[in-house]
Each structure stands twice: as C-alpha cells, then as structure tokens.
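Yeah, one chain of the complex is gone here, protein chain that is, but the others are all in their spots.
Chain lettering (A and B) follows the sequence in which the chains are written, and residue indices restart at 1 in each chain.
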Amino acid sequence: MPRIPLMNILWARAFCRKCNTAGRGLCTYRKIFMNCIVFLIAIPCVAAFFLLFLRCSILRGAIVFFTSFLVCCASIFLLVTQFNREISYFDFVLPGISSAMTVIKVALAAYIFFIGIKHKNFVISGLIALQVILFLSFEYTHGHALVVAHNLFIDKFSVIMVMIVGIIGSLIAVFSLGYMRDFHEQYHKEIKDNRGLFFFLIFVFLSAMFGIVCSNNLLWVYFFWEITTVCSFLLIRYKQTDESVRNALFALKMNLFGGVAFIAAIWLLYQSTGTIELDKLILHGGGIALLPVVLLGFAGLTKSAQMPFSSWLTGAMVAPTPVSALLHSSTMVNAGVYLILRFAGVFQVRLAGFMLGIIGGVTFLIASFIAITQSDAKKVLAYSTIANLGLVVLCGGIGTYEAVWAGILLIIFHAIAKGLLFLCVGIIEHKIHSRDIEDMSGLIITMPKISIMLQLGMAGMFLAPFGMLISKWAVLKALVDFNPVLAVFIVFGGTATLFFWVKWMGRLLIVSGEPRDLEKNISLTEWIPLSGLALLTLGICALFPVVSSTMIEPYVREIYGVSIAMSRGNIVIMSIMLGLVMLFPLSFINYGKNVKVVDAYLGGANATPGTSFFGPGGKMTAMETRNYYLTDYLNEKRLLEFGAVLCLVLIAFMFIVSYW
Amino acid sequence: MSNLKKSPWIIHYDGSSCNGCDIEVLACLMPVYDVERFGVVNTGNPKHADIFLVTGAVNEQNKEIIQNIYNQMPDPKVVVAIGACAGTGGIFSECYNVTGGIDKVIPVDVFVPGCAARPEAIIDGVVKALDVLEEKNKRLRAMSTGLASMSIERAEPKDLKEILALQKTAFQSEAEIYNDFSIAPLNQSLDELTADFKDKIFLKAVIDGTIIGSVRAEVKANRCFIGRLIVDPHFQNFGVGTRLMHAIEEACGDVGAYELHTGHKSKRNLFFYKKLGYKKFKSLKISESITRIFLEKNRR
Partner (left out) sequence: MNLLIIIISYIVCAPFIGGLLAGIDRKITARMQARVGPPVLQPFFDVMKLLLKENLVVRRSQNFYIWFYLFFIIFTGVLFFTGEDLLLSIFALTLAEIFFVLGAYKTSSPYSFLGAQRELFQIMAYEPMILLSIIGMYMVTGSFYIFDIVRFHKPLVFFLPGLCAGVVYILAIKFRKSPFDLSMSHHAHQELVRGITTEFSGRTLAMIEVAHWYEYTVILGFVYLFFAANPGVGILSVLVVFFLQILIDNVFARVKWQLTIQSSWLVALTAGLGNLIVLYFVRK
C-alpha cells in the first residue's frame, strides 16, 4: 500500500470518484476505511485482554484512557471521511475468521449451558442448546456453499451508531475508572474487586457493538450479538450478590430467546433468498419472506427490552451505574432497535410491521405511566429507556421514511441524554448514599454542577427545544401522516413523561436545611465524561439540523428515494428558543438584588430556622414534602402484566400474519 | 387616587375572638355590602396582602403567629384591628391567658371599635386604612428616591432617642438568628446610650430629616473599635452600611487598625465585613448560643 498523506485521506472522496461509484471494489482509500473499521473492532478487544490481567490501577487507567482516545479518534475519523460518501462495502477476508468465530461461539455456548445447569435454570440451558444446534447445523449444511461478498460495510446510519458507541462508550469507560475506584474503596468494600474483569467486559462489549453496526454478514451480526448478551450477563452479575445473580440470569434468559429467533431467522432467510448479507436482503425490499424478518424484529424486541421482556432491563439496574449507562441505555439496547430500523423498509405497509409498531407504542405508553410510580432514580431511568425504545420500535414498525428519520433522531438524542443521566445518578448515589428521588432535595445547593447537568439531561429528555422533544415531534408528524389514530400513544405517553421528569427536576430545586458541599472528591475522570456528555447534549440540539441534513436525510433518501426536509423557519425558531433557554444561568447575575428574604408561608407558625414550624402541642416540626407517585392508581405489577399479555397477543398475531 | 387605594388586598386573621367580628368581616365581602366593588380581595396569603385585618385578642399562642404574618407582608402595609378584643383585649382583657390588644405585638394603624364591629364600621376603618397606606407609600417612595440625597453626619444628642428606636428595630433580626432576645443592643436604655455618646463618635445617615442608619466608634490605644452599625431594614442592601463604615473609618482619624465584632451565626454580617477588608482574628464564647467573632483591618 503506497504511503498516503493524511490530507489526501480526508479528501479521499475526490480521488475515489475514479474508483467505482457504486462503492464497491477496494481502492487504497477504501482499504483505509476498512482497516479503520477493523481497528475499531479489534483495538478495544486487544485492550480488553490487557485489562483483564492488569492489577495496577495506574496502568489500567492509562490503557483505558489511551484506548478510549483511540476509539474516539477512529470514530470521528470515520465520520469525517464518510459523511459525504455513499455506502461502502468491504470484503474483509481473513483466513480462519469464521472458524475462529465458530469456536468462540461454541465455547461461549458451553459456558452458558454450564451456567444454566449450575443455577438450575434449565430454560437457559435449553435455549442455548437449541441455539447451538441450529447454528452448527446451519454451518454444516450451508457453510461451505455460503458465499459472502462483503462482510463489512459502512453507511451513514452505521456511522451514526459508531459515533454513539465510540464517543459515549469511551466517555463512560473513562468515567468508570474513577467511579469503580470509589465503588470498591469507599462504598462497597464488601464486594470483591474484580475490576480487571469489569474493564475487560466493557471493552469486549465495545468491540462487539462496533461489530454489530458494521457487519454486513448476518452471521457476524449474530456472533457479535451473542457476545453482547454474554457481556451483559457477566456485568449484571458483577456484584455477585444473590439479587445480582438472579437478575443476570433473567436477563440472559430473555436475551437468549432473541438469540434463538435470530439464528432461526438466518436459516429461513438463507433458504428463501440464498444470501445472508444485509444489503442484498434489504434490496429485496418487500419481496422477501416476512417471517424471518419478523423473527429478527422479535430478536430486536428482546434485546431492547420491550414488553413483555421489559423486566430484564429494570432488573439489570442492580449492576454498577456505568454498566447501566453503557449497556442498558446508550448502546446495547440500541442494537435491537438498530436491527429493526434497518429492516424498516420491509416492515412498511405490512400488517406484521404495523403490529410491531403497536407493540412499541404500547410499551411506550405503559412504561411511561409506570415510571410515574417509581421513586428509585435508576428505575425511573430504566422505564424511561424502555419507553423511548418503544417509540423507536414504533417508528421502525411503521417504516415510512418520515418514521425512520424520526427513529434515528430519537436514538441519537436518547443515547446522549440517558448516558448523562445515568452517570449523574451514579455520582449522586455515591455522595448521598441513596437512589431515592425524595432524598435528592436541595441538590441544587449541595451539588450544583451535578444537579445542573442532571437537569440538562432531563430537559434533553422531554423539554422543547431540546433533543427528545424534537424527536417526539418528528415521530408525531410521521405517525399523523401514516395513521393519525396511532398518535394517541405519543399524546398520552408524552404527557406522562412530562409529569415524572418535572417532578424530579422540582425535587432537586427544593431547599431546606443547611447547605453542605458534597461535590468535593469527584475525580477528574468523572468530571470529564460528565461535562463532555453535557456539552454533547447541548451541542447536538444546537446542531441537529446539520446532523439531520448531512447524515440522516441522505440515509433515508438512499433507502426510500425521498426524504424529509425540515422547514427552515422551524429550525430558526427552535434555535432561538434554545438560545433563550440557555440564557437562564445568566439571570444569576442579579442574584439576590432588590429582594427581601422571608420565610415561606406556614400559616404563621414559622419557627426558626428555615422551614420548621410549630406543630401540634407547640412542638417544632420540620416541614417535609413528598411528590405524588400515584401508586393508588397505577400499579406497576398490574400494568406490567397487562402490557405483557397485550404484547404477547400482538406478537403471536404478528407471527401468524407473517406466516401467511 | 393611586393604585394602592384602588386595589387593596386584605388578609384576615382571627386571634382569639368569639368569631363575631370575623362573621361581620365576611359579611362585608358578601353581596349586601360587597367590598369587592372597591377592588378588595380577601387573599389568605400575607405575601399578596396590603391590609392586615385582625380580630380577636393576643395570647401566648398567637403572638408569634401574628408577628410572622406581619413580617411576611410586603411593604407598604397597614394593620386594622377590628373589634374590642383586637383593640384592647375587650371583654377578655383581664383573663390570665390574654396578653391584650394587637398593638402589643405589631404596630396598628386603625382601630375599629365594636363588639361585634358592624360591617359599615369595618368598611369605614378599611377606607381610613387606605389613606394611611397611601401615606406610607408616599414616604417609602420618597425615601427610596431620597437615597441619592442621603447624607452622613455627626449625630447630636437630640437624635439619640431615634437612634435607640432604630437600634432595637435593626437588631431584631440578629436576635432571631440566635433566638436570644436578651442581647445587649435590644436592651440598652436611653441613659446608657447618652453615657455612650460622651465617649464615642456617633454618625447618622439621614434622608429628608429621617435617620435611617447609624454607627458609633471609640478610639483607644491607636485602635478604632467600631460597633452598633445599624440600618433601617427598609434601606438595607442599598449600600447605606458600606457608606457608614467608610465614613466612620475616616472619622476615627489616624489609627493603626479598626476592630469590630459580630456573632458567629451572622453570616451576612461576616460576609459584609469581609467584603470591606476585615479579617477574623479572635473568637470568644460569651453565652450558650453566641460566640463572638472579632474582626480587624489595618489602616493603610
């Protein structure tokens, strides 16, 4: 390969016009991109193995920083060079790679089988056995005949996912350094320090995610998919308490259902179309058999914790917070909806797709209402994640170009905001030793920077003109053009989300009692990712028109031939709104001028200090307030049961309809 | 007629009455008498109210409550004591538990006699209160615009009575912080103050002939001991304190350093003195609840 100056790489597009506008073939520049993808998949894996065996925390920190930095750079490199290119396909040929994958697959399967036996969870053993049988028999019967032209590819949607995984993933990995140190040395001394394994799993997981979004070969996607399942299981189990093990097994079980569906789908797809390459499959459009695609959709539902599988995600909240942030809100669960959105073109105008969409919509509605009843902050975030993923599934199921555009937008905004929220909650949990929202009173005074970032994340989830509002607006428009009656999901679910976010935001603002400073001793490794994500939340809102026009709209146009153009007027107005809301901190310049501070009105029975009053018998009583959780009207268990039954019926219906 | 007169909002509190006067007050709001035609609204919230209608006498239980409600009303405000009980304790004035009329705890502007006071009398009283309100507002406006015309001068013996009254008002908030109303500034007598006047330099801040602030200092052994910096609560946060401090520091003449003290919980005072360049150098526990912090500043 000749030496190529860096500048030329960045202008590769100009040079690559010579080579084949369909984007296939392998000129030198495209070799670089392919190597970049391989790099992204391989490097975290290599780093992971180093981290597994390292004991020294300084070296560990250095490797984590270095790898994260490399991953970030590589992701950005891919963005910069790819954002104006068409889809590129690469035939990545490495001798023995499929045999290696098979060996790893079987080894992992054996491990899981053994785990199932050990914990007497025979469903798990049964499922993994079924998967292995299907997989091996597929390999045996079709392996030699299988010809895959291109194993890897990169298009704008993949680039978006790469960016999300790369940037948010690296920031969270860096965050985990400081967080896990405090976790083991200060707050949970009773838990065995297994940080080597922890970081190993985090980085293997990052490799696997890159693999999922860059693979064109469905078998490879399946391979990486299963790796993420195993990583998730081991990470949830990290604390090794009974509760953790139980929840980890449950998560494993749910994801294995998806795994079985996946391999079955691969079988059926190969039998009906003779190929397992994503691009060729999508090209078939509505022509391919629906059942395998529905099976893939089912796999996506399990991975993204939609109803009736949502309990695994809420159960996974026992894991340390970086795990929740990385796997269970920003990246792994996005793999499921990523798959569904890929096949959105197939789901469009099909009844099965419509059913899938309804499942997503029902999940959104029910999860939003359940979130109102939760006072555990991580549970609230978990249900909110389930709800938003439900919205993306709704978009994927509907499958129109507007819906796909909205869905991708949702993924981006949700990943960033949720990551930020989880990290903030993690730090708060360490500092105030509680995850309960009602204990977060006065946080605006005791932890001002953290609570501002928390509020920024929350605003990003539901408030205009921030991200999620824009996405919800886009979904609303997409739904209205497709079938307005579906809008009822968003309309009611949206108001529920508003309620529980504002409740929480308000709780942070209420101050009673003496101010303390809880923000010391937060390490730099924790501040950098937090500030980074906070800035990203703001930045991506400000820049979303750019993101939309350069990345999402071209992708949608490639698939559907037509795309949305956001009206310029609205963009201008939203930017004005964003700018004005950002002026809010400026108001503190006038803090305390021209006002006189008095006590709150407590019927005149104020006692000093502050918010105490003279209660019955003249006893000084502190004033306490507690938010409404509506537990009398919304019962988590019953709602979950109702949702599960409804969605199971819908899933059954979906399969029946697709079979015909 | 100013807008204050056109839109008087009232808050009504019943001290310990038989509720007779309360019913008459409510009757005023009802269709027959209908005070709403004057814009009167019965808000139940002191922060929204202009007129404090009090019925019933004061006893131990409601003394603080009445004070709290009064303090939580924004200026300008007036108090109307309705009925015999609110005026003097009425028929219950000699009971063991009754302290007396409302004026024992807060300044009252209008007394409406009667047992029960008739609605016509109540409305009459409210209208009179509106005039008082108007007066107070004018004074307030004049004072705050008058701040520009504030002057700081040496105090004279005839000002001492006014300064003492101001001292007691201004130190109320300090006493509340420590929950100790026996502190020296609140209990100084006029004679003690006159004796003080001989030894110390007294300065006063005047607007339109009214004293709104004062400070005193004593020079001993090349040090200037500054104390009793007081500013009328209505004029706090306008820079009056800073100007008084600058003036007294100048008036002390050629000294090596300035010294003053305040309580350990008086965060705002500590912040204020720190802003002026004072640093803490000593602390002394003078009682269970109060530790005195001493601050000093070197003269450049």
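Just so we're on the same page, a contact is a pair of C-beta atoms (placed from the backbone, for glycine too) under 8 Å apart; a residue touches a chain by one contact, two chains touch by 3 or more.
Predicted model only: the values in this text are computed from it and were never measured.
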Per the touch definition above, residue among B:37, B:158, B:198 or B:275 touching the missing chain: B:37
Touch criterion as defined above, residue of B:50, B:174 or B:249 at the omitted chain: B:50
Residue among A:59, A:100 or A:580 touching the omitted chain: A:580
Touching residue (missing chain; options A:426, A:494 or A:643): A:494
Residues of chain B in contact with the chain not shown: 2-4, 6-7, 9, 29-31, 34, 36-39, 41-45, 47-48, 50, 72, 74-76, 137
For chain A, the residues touching the chain missing from this view: 463-465, 469, 473, 476-477, 480, 483-485, 487-488, 490-492, 494-496, 498-499, 502-503, 505-507, 509-512, 567, 569-570, 573-574, 577, 580-581, 584, 587-588, 590-592, 594-602, 611, 623, 625, 627-628, 633
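Just so we're on the same page, only the chains that are shown with their structure count from here on.
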Rounded Å distance, chain A centre to chain B centre (Cα mean): 59
Chain B residues touching chain A - in the complex, by the definition given at the top: 13, 45-47, 61-62, 64-66, 68-69, 71-72, 74, 176-177, 179, 237
Touching residues on chain A, where the partner in the complex is chain B: 593-594, 596, 598-599, 601, 603-606, 608, 614, 618
